[in-house]
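All protein chains of the complex are present and in place, except for one that has been dropped.
Order of writing sets the chain letters: A, B and C. Residues in each chain are counted from 1.
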Amino acid sequence: MPHILLTGFEPFNNETTNPAWEVVKLFEGKKILQTHTVHIAQLPCEFGAANTMLADLLTRIPAEIVVCVGQAGGRVDISVERVAINIDDARIPDNAGAQPIDQSIIEDGPAAYFSTLPIKAIVKNLRDNGIPASVSQTAGTYVCNHVFYGLMHYANTHPHILRAGFVHIPYLPEQAAAHPGAASMALEQMENALRCLLETSISQAKDIKLGAGATH
Amino acid sequence: MPHILLTGFEPFNNETTNPAWEVVKLFEGKKILQTHTVHIAQLPCEFGAANTMLADLLTRIPAEIVVCVGQAGGRVDISVERVAINIDDARIPDNAGAQPIDQSIIEDGPAAYFSTLPIKAIVKNLRDNGIPASVSQTAGTYVCNHVFYGLMHYANTHPHILRAGFVHIPYLPEQAAAHPGAASMALEQMENALRCLLETSISQAKDIKLGAGATH
Amino acid sequence: MPHILLTGFEPFNNETTNPAWEVVKLFEGKKILQTHTVHIAQLPCEFGAANTMLADLLTRIPAEIVVCVGQAGGRVDISVERVAINIDDARIPDNAGAQPIDQSIIEDGPAAYFSTLPIKAIVKNLRDNGIPASVSQTAGTYVCNHVFYGLMHYANTHPHILRAGFVHIPYLPEQAAAHPGAASMALEQMENALRCLLETSISQAKDIKLGAGATH
Partner (left out) sequence: MPHILLTGFEPFNNETTNPAWEVVKLFEGKKILQTHTVHIAQLPCEFGAANTMLADLLTRIPAEIVVCVGQAGGRVDISVERVAINIDDARIPDNAGAQPIDQSIIEDGPAAYFSTLPIKAIVKNLRDNGIPASVSQTAGTYVCNHVFYGLMHYANTHPHILRAGFVHIPYLPEQAAAHPGAASMALEQMENALRCLLETSISQAKDIKLGAGATH
């Protein structure tokens, strides 16, 4: 019986909720495509501690697929991240008050890792299901990218993890109601999106060719 | 028994659906606050013809409250329009192929009319209900503004219309899925928004003071 | 010898400079097309007081053409305003600490006035001269719109004012350097833009037909 690990974050930056956790917790114990069992976890929004907890989870749960989910307040769609970079550069303090600037996440680690999710197939399937989605060329330089990089660094030396990656999701409507000008997405649609993403990650042996680049 | 007239538009600009009509049609025959009966109608996306049909509807239906709804592809929230201006300036042809530039909607009509909906109370109630909303200072210069102006011009000389106005809504998710970069809103939330807007329009005798301006 | 009145504002919202004043002051005593003499004035960024000073200037200076210029931090180009609306709704306090919400500028005044500048010809000539420009459908609800409305209300009953209107300009580069993410324009280009705008206002007897509308 194959396993999936799905993580979300605790709220940060003065929010009282985090859409990543709200949607991830709906998948506790769920089966995807009747074959894969989902395990969930909430990570702290803290540099260092988040990756320590993630490494501990990865040690205990023999997951074939690992997807970390984070809030991207202001983005309009499900954005599937392409690449994690080896740098912390915090615009705001994390939940423990740390604000690293230009520090490597893994000293002497490679500059970046690419997601091993079938990111193009995911975007295509999401859109085909009426869910706004895109490939993102940057996961930022905050705790989300930190965890994404930590995940890919671990997966790089643990081949039982077949696919791993990160996805950013918009504000929930009730958050956007307090941030005039910000886009949002309904929780139910986020849930459908995540299920579609996991199903595609299971069934798509090889990613498809689909243009989703940026000129700059 | 008081009446409400609610209008949406047919699809335009190569869309096959129009969120305004999709949400408006859910209100056919509905009662709001158990007192007001909703009548609905679909307007053509055509300069002139839309206002002709609207005038005909207003003659036949003794509505106390009239709200016209239109699609604003790219906007992120429920935007309650403040003011209609007496000008047509079409960036794209309408559904009949007309593309007026700098023509008055009503010759010798006033330059503008303000909405008589309680726009600030509506925005506050929407936000309090977790629905992203804002006051918009411009309804554009296309068919939406054309109908908004036509409505207010009619209401101005028909005092049985107690409140009238226009609201723009975002793309539906399935539309935004075909417009990467565009925000969207779930139909169910649009429905909740419209119900809240109508309830507020009935119950709010006088608008509230709530800052919702723009520096430019 | 015909006269032109050109106004800018003092700095506001924690800025130490106002691009509108920086560019306007370059025109002191200048002749446009060798026929029109420019008079300049700096208006306070205060509801009420700005229009009081403007009315005083208009009484003293027999201007055929009046153009008020204001800063629109965040906008990318020279935006020529189409319409002034009869409402103050201040998102932030003005320089005297006043923050009116939903107050009429002129009690019982019309809801709006259209600019009497040849706004389409101005936009075309600016673009033809390599200067980014557009028609704006809203001047906001702050002191800029307040002055624009006050100007048009005055001009409406003073036919010696042949043309009057308002133009918003971006941040100067040195301001944008302190507002990451904001666009800017060089002072020299703003100067060229204003000269082109005044020349067009003099020479263009009737505005041209040029699509510059917005669907919403």
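We adopt the following convention: a residue touches a chain if its C-beta (ideal position, glycine included) is under 8 Å from a C-beta of that chain, and two chains touch if they have at least 3 such contacts.
Remember, predicted model here, so these are calculated numbers, not experimental data.
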For the chain omitted from this view, which of the shown chains does it touch?
A, C
Across A:A139, A:A155, A:L172 or A:I202, the one contacting the chain not displayed is A:A139
Looking at C:I61, C:I101, C:L162 or C:A182, which residue reaches the missing chain?
C:A182
For the full complex, which residue in C:P62, C:G109 or C:P132 touches the chain that was left out?
C:P132
Which chain C residues touch the hidden chain?
76-77, 126-127, 129-134, 173-174, 176-186, 188-189
Pick out the residues on chain A that sit against the missing chain.
13, 70-73, 75, 82-83, 85, 87-92, 99, 101-102, 110-114, 120, 137-142, 144, 168, 207, 209-216
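FYI, only the chains that are shown with their structure count from here on.
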If each protein chain is taken as a node and each touching pair as an edge, is the resulting graph a line, ring, star, complete or other?
line
From the Cα centroids, identify the chain that ends up most central relative to all protein Cα atoms.
B
By count of C-beta pairs in contact, what is the leading chain pair?
B-C
So, what's the distance in Å between the C-alpha centres of chain C and chain A?
47
